[in-house]
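Moving on to chain A:
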Amino acid sequence: MVSEKKFKISINDRTCKRCGICIAFCPKKVFSSENGKPVVVNLDACTKCKLCELRCPDYAIVVGGEEDEQ
Partner candidate 1 sequence: MSSKARLMQGNEACVEGAIAAGMRFYAGYPITPSTEIAELSAEMLPKVGGKFIQMEDEIASMGAVIGASLTGLKAMTATSGPGFSLKQENIGFASLTEVPCVIVNVQRGGPSTGLPTLPAQGDVMQARWGTHGDHPIIVLSPSYVKEVYELTIRAFNLSEKYRVPCILLMDEVVAHMREKVELPDPSTIKIINRKKPDPSIVNYEPYRDYDGDGIPPMASFGEGIPFHVTGLIHDVTGFPSTNAKVTEALITRLMKKIYDNLDDIVDYECISVEDAETVIISFGSTARSVLRAVHLMRQEGHKIGMIRLKTIWPFAYKAIQNLSSAVKNLIVAEMNFGQLVETVRASAGGRFEVSGLNKFNGELITPDEVIAKVKEVMGRA
Partner candidate 2 sequence: MGERMEIRLSGSGGQGLILAGIILAEAAILDGKNAVQSQSYGPEARGGASRAEVIISESSIDYPKVTKPDILLALTEEALMKYKDNLKPDGVIIIDSSIKKPELPVKIISLPIIETAQNRTGKVIVANIVALGALTTATKIVSKESTEKAVMDRVPKGTEELNKKALYSGFELGESL
Partner candidate 3 sequence: MRKELEKYFRTEKLPHIWCPGCSHGILTGAVVRAIDNLKLDQKKICIVSGIGCSSRAPGYLNFYTLHTTHGRALAFATGIKLANPDLKVIVLTGDGDCAAIGGNHFIHAARRNIDITTIVFNNSIYGMTSGQYSPMTPKGSYATTAPYGNIDRNFDLCKLAQSAGATYVARGTVYHIPQLIKIIEKALQHKGFSLVDAVSICPTYFGRKNKMGSPVKMMEFIRDVSIPIKSAEKLSKEELAGKILIGEFYEEQAPEYTEEYAKVIEKSQEGD
């Protein structure tokens, strides 16, 4: 699925411990679980509230586009 959004949500597989918190508490249900691993399935719905990033115990998620990464 090609997103209209100009930003991405990156998930670091190396540090993610698959606790499921990001999936469960995203207000817009942006994530889905693939054997416990979060995958972005609905980027269009993302409002960049960044709660997933703030609540990730393993600093594995970054919500943001290029403008955020500069």
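Basically, contacts are C-beta pairs under 8 Å (C-beta built on N, C-alpha and C of every residue); 3 or more make two chains touch, one makes a residue touch a chain; residues count from 1.
The candidates came about this way: all candidates are chains of the complex that A comes from, given by their letters.
Everything numeric in this text was worked out from a predicted model, so none of it was measured.
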item	value
Selected partner (touches chain A in the complex), from 1, 2 or 3	3
Of chain A, residues touching candidate 3 in the complex	12, 14-15, 17-21, 23-25, 51, 53-60, 62, 64, 68-69
